[in-house]
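Let me begin by handing over the structure; questions about it come next.
A single protein chain has been omitted from the complex, and every remaining protein chain is retained in its original position.
Let's turn to subunit A:
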Amino acid sequence: MNPSNPPQAAEYGGDEVSAIVLDPGYSTTRAGFAGEDAPKSLIPTYYGKYNADGQEKLVYGDNIFVSPRPGLSIHNPIGRDGIVEDWDMAEKVWEHSFVSRLTGTKAGNPFQNGLNDVDELPVEMDVESEEKPLSDSPLLMSEPGWNPARAREKTIEIAMEKWDTPAFYLARTGVLSAFASGKPSALVIDIGASNISITPVHDGMILKRGVQHSPLGGDYISSQINALLKANNPQPITITPHYLISSKSAVEAGQPPQANYKTFPPDKAPDASYRALLEERTLTEFKECVVQVWPGPTRLSAPGPTGVSNEDMARNTPGRPFEFPDGYNQVFGVERFRVVESLFDAKAAIPDPDSPFPAPTPAQTIPELVKASLAGVDVDIRPALLANVVVTGGSSLLYNFTERLNQELMQIFPGPRVRVTAAGNTYERRFGAWIGGSILASLGTFHQMWISKKEYEEHGPNIVEKRCK
């Protein structure tokens, strides 16, 4: 090509728009464009609220972890059972998740945005002056399998009326996770932050009677760790988050911390909920670095195959050190197995009267949930489901979790073949439902599934019950 030749005039005239996939969870909200392999936007579902200059201000996104603000309190629009409680705030948090990184603010009037020649301005058109964030992107949202009808209708109402999306679909997280691992039929075990759920999926359809969930998720494990730290020997450990510490000095393992603490005047100090949020950050690190699931095949409390009890075996594995933000550090031995044991064995729960979680009942443990779930589906498809167990959710990344789950399932169901699939990649495990949504929304055949704006206007929000089964 000769550099002095002007290029051809052919120009792009298409209108390809990719859909937005929004996967709101209790702990984080994921959003991104369909067809991509990871959500571009990942924000905490928690939001902060504080007063400044006589006004109430809200903070969204990762920033709540970074800058403490005077009197900041932390809230979550979603209840512990995974169902939205505060719709106004849920809408705002969700909106932030896609506006901040994906759609952005509008470039403005197309006649003035610099992309068009403005030689002849047309007569003032009757353009709706109020810009809505999604007016040119279809939206696929996910929901937990036990989402009540009222909440589903409210969701489509927000999408259609507040965000002005041209097309909408609502899919179950379990179904989407099954898609993400390429299986139309699967038993999806989702270990989230607030809930663990078992969803049987058959040919891409959710089997509603088999859906089971219990609150033994990541937050429950955190409460178990807290109980462990409280009962710690030689002294109980309290977590002081980083924001309260200005500097720390190295101390020997087990020695009291030496740190300079920050003090805030009482009227400026962030709320206790803020501290809890940041303690949770440290606990997450603790889970990543220290916590391990006893791999089985038998329970931690059971005697081992060689006569040595499992506890003793665990005790003999080298401990793992962990340092808390104030510099206190300690090596954790067998305790690190105990904090998650109650996911499988309700009796193994560490008792803690102050915990927000009541002691788990046997029916809430994963093996029992799977049993209950399979009892709710047709006998014929049970073997197919057991051969396609899909493990997803951030808390399933606990070390050795899938090994233990496999052992437990094999013991309950010795007959049929049990196969546990779990993505090896951290992203794929954490964002299973989102990735499934991304695949689904970019399929050519999915186009007929969308609920269009026109249909919504004709039938009202009730249409979501008929179309998104």
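The definition used in the following text is that a residue touches a chain if its C-beta (ideal position, glycine included) is under 8 Å from a C-beta of that chain, and two chains touch if they have at least 3 such contacts; residues count from 1.
Operating definition for what follows: contacts and distances are computed from a predicted model.
A single chain of the complex does not appear, and UniProt lists its protein name as "Chromatin remodeling complex subunit", one of "Non-structural maintenance of chromosomes element 1 homolog", "Ribosomal protein S5 domain 2-type fold", "dolichyl-diphosphooligosaccharide--protein glycotransferase" or "Chromatin remodeling complex subunit". Of the options A:204, A:319, A:367 or A:383, the residue whose C-beta touches the omitted chain is A:319. Only one of A:58, A:83 or A:251 touches the chain withheld from this view, namely A:251.
Residue A:268 is the one among A:209, A:268 or A:419 that touches the chain not shown. Of the options A:65, A:94 or A:163, the residue whose C-beta touches the omitted chain is A:65. Residue A:104 is the one among A:104, A:303 or A:356 that touches the chain not shown. Think of the hidden chain as still there; on subunit A it touches residues 1-7, 10-12, 14-18, 33, 36, 38, 40-42, 52, 57, 62-63, 65-70, 99-104, 107-108, 112-115, 118, 242-243, 245-255, 262, 264, 268-270, 281, 284-285, 288-289, 292, 317-323, 327, 329, 331, 399, 426-427, 430.
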